[in-house]
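Questions regarding the structure given below will be posed in turn.
A single protein chain has been removed from this complex, and every other one stays in its place.
This part shows chain A:
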Amino acid sequence: MTSTDPRNPLESVARRRFLISSWPWRSAGYLLTTAGPALAAAVPFAVLALPWAAALSSRHGFGARTVFAALGALLVAGLGPLVALPLAGVERRRLRLVDTRPVTSGHVPASGAARWLRVRYGEAATWRELGYACLLLAAAPVLYGAFFMIALFVVGLAASPLLAGNGSGRAGEPLALGPVKIDSVAEALPYGAAGLVLLAALPYAAALLAGAHAALARALLGRGSGERLRAELVEVSRSRARLVDAFEAERRRIERDLHDGAQQRLVSLTLKLGLVRVELPPGSEAGRDVADAHEEAKLLMTELRELIRGIHPRVLTDRGLPAALAELADRSPVPVTVRADLPERLPPHEEGTAYFVAAEALANVAKHSRATRAALTAATRGRTLVLEVEDDGRGGADPGRGTGLTGLADRVAVIGGRMLLSSPAGGPTLLRVEIPCGRRSE
């Protein structure tokens, strides 16, 4: 730890070079600037707490005092957060003076006045901040007051030889420093020496007080561990979604490049070969070679088209999910009926995921299920796309075996959807996928 720089006053006081570091000054700055926000918050809080003053007064009966106490509590709890929230914001900024680690608020973003109020009053962070405000107003004056009294006393002690000299010269009265009375410079000298020693200790005390305050502020104004975890989770899932989005965009780019480039050229080349093939006498050697080349090129065309379809089918890009699902069903060896009831185009990523889920599911049906028919339905329920693949096969599909089904579930989970599978031994198998749409409308 000694090799790293101290991060707050509490860590700094243990250092040998503390007194010549910036920490005493930072601590002093922190302590002095506490006055501003504390005073600014004190005024509204004093208003809110007025009923408490009435409750403490002995002029009222017990019942009335209880009512006043309750009213005060209600006011502080109800309106206090409105003061505590901005105060916390200022305090978090001020905390940078004595804390090198950034402290972030535990609030979740909320827009709109009604939603903002609902979210803020429901958050633990808000109530911690209210607690901080109350502590600041109740405890800080006492502790800070005591500290400044001591500081004043120590400064006075240190200056006592000078003061005693001046004082005796001016009025002849003894210099009074609390319980100590000093009559002459000579008498003041030991006090002065003690004062000087204590003066050197003053920065330590300031750092300890500032450090304690800062630690408390950090604990109450930052994120709680649950909030931190949630924030991290949100960030992780956001970055996962970004990754998958980038991956999806890359697929589309590759598909577009292949379609506009290689495929066009290949069709044109095959067309030319076809033309030459017609020109050449069919029996000749050149004729046979060109015919072979033409057939090869046609095979390559088919392969390239299949490849492109596997990356991202053109019909999906152009015509949307219902058309792509119908085409998928047409290519399945097991007869598939399709019912796609989608009023509008889905976002591209959701559309792509649904398509690939359906493709993989139908491939599974053909490979493993021994089904004689399958049904594919796609419909939107509210803002959720529900895709179902049902077959009359032997069932027993198990996500644990093989990676196909878990891969599907992962793919769906990335965009916040879920996959449900029912496949009892003997069948039938029903795969249901729910994909939220319009999740990322921004």
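We take it that contacts are C-beta pairs under 8 Å (C-beta built on N, C-alpha and C of every residue); 3 or more make two chains touch, one makes a residue touch a chain; residues count from 1.
Heads up, the rule we're going with is that contacts and distances are computed from a predicted model.
A single chain of the complex does not appear, and UniProt lists its protein name as "Response regulator", one of "ABC-type polar-amino-acid transporter", "Acyl carrier protein", "Response regulator" or "Cytochrome bo(3) ubiquinol oxidase subunit 3".
Taking the complete complex into account, A:R319 is the one of A:R15, A:R319, A:R394 or A:R432 that touches the chain left out. Checked against the full complex, the one of A:R7, A:K181 or A:K272 touching the unshown chain is A:K272.
For the chain left out of this panel, the touching residue among A:L50, A:A241, A:A297 or A:L421 is A:A297.
Not every partner is drawn; the one left out touches chain A at residues 260, 264-265, 267-268, 270-275, 277-278, 294, 297-298, 301-302, 305, 314-315, 318-319, 323, 326-327, 330, 335.
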